[in-house]
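So that we are looking at the same thing, I have put the structure below in C-alpha cells.
For this view, one protein chain was removed and the others were kept in their places.
Moving on, here comes chain A:
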Amino acid sequence: MTTPQRQDFILFSDQSVMPSELRAVTVEPKHHLFLITSTMATQPLWLINALVETCISGGPFSLNGPSVSLKANSNSLTTIASLVHEEIFYHNALRKLKVNANGYQILDVLTDFVLKNNDKPRDKVLDELLERFPTDVQSTIVLEQPELLLSLIRGLTADELNKKFILPLMKKCKLLIVASSIDLFQDNENEPLDSNNNDVQEFTKFVTSLIYNSIVVMNLRSLDTGRSKDVTGSLMISRGGQSTNSPLSVHVVENEYLYLTQRDSTRLFYR
C-alpha cells in the first residue's frame, strides 16, 4: 500500500496559513477571528499548535515541514487560554514542537475558575476574565471552548457572552482564534436535539455568531464511515461570515484535507 502524498496546510490564496498582512505590524490594525470547530473524537490540539507555531515561528512546521523562506515573527505575543486544559498541557505540547517559549504565554483559566467565580455576578466574572488578557493590538489570542462559560456562569446568554467577552477580546488583539466544540450539533438519529430547550438555543446562537464573525472556519470531524487506521478525520476549510468584508487582499481557499494524527505528529493529505 502506498502512503498518500503529504499536503501543505494552506488557508489563504497566497499559499499561507497566515498572510503577511496579518502578521505585519500596522498602525491601525483590524481585528480578525479564526474559528476552529471540532468534536470529542477529533480534538483540535494539533491544529491550535500549528496556528500558534505559525504566529510565532512564521509557519506550521509541525505540519508542513521546515521551510527556509518563512521568517519568525518576533514582534507579536501569542496568548493561549483554555477552559478545559491546564497550563502545563499547552506548555508540554508546544515544548515538544520546539516553539520559542518567549513567543507565547498561557493563561490558566481552568484552575479554580468555579471556586473564584461561583457567586459573582455575570458581568463581573466576564470583566475580570477579560482583564486577564493583555491588551496588545498586534498580538494573537487563542481561546479554547469559550462556550463552556454558558454552562459555568449562571444565567449567561449567548448575546451577553458575545458582547461582553468575545467582541471586546477581539479588540484586544489582531487575531482571535477560537476553538469550539460542536458535538451538540452532530446528527444522531437516536438522540435528536431538543431545539426548544433554552440552553440548546443559547449554545446554537453562540456558535452561529462565531461563524458569522469569523473570516475562516476550520472544521475537524471524524469520517462518516467510522474509525479508520490510516485516517483520523477530515479538516474542512470554509469561509466565515466576515470573509467578504475582510480588508485582507487575499482570500480564504476553501478546501478539504484528510489528516492522520499519530502520537505527536499530524499529516495532511487529499482523498
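As a working rule, a residue touches a chain if its C-beta (ideal position, glycine included) is under 8 Å from a C-beta of that chain, and two chains touch if they have at least 3 such contacts; residues count from 1.
The rule we apply is simple: contacts and distances are computed from a predicted model.
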item: Absent chain [UniProt protein name; select from "Ras-specific guanine nucleotide-releasing factor RalGPS1", "Elongator complex protein 4", "Signal peptidase complex subunit 1" or "Dynein light chain Tctex-1 like protein"]; value: "Elongator complex protein 4"
item: Option from A:Leu130, A:Leu167 or A:Val200 whose C-beta touches the chain left out; value: A:Val200
item: Contact partner of the left-out chain, one of A:Thr135, A:Ser151 or A:Thr208; value: A:Ser151
item: Touching residues (missing chain, whole complex) on chain A; value: 40-47, 83-86, 88-89, 110-115, 118-119, 145, 148, 150-155, 181, 183-184, 188, 191-194, 197, 199-200, 203, 220, 222, 226-228, 232-233, 261-264, 266
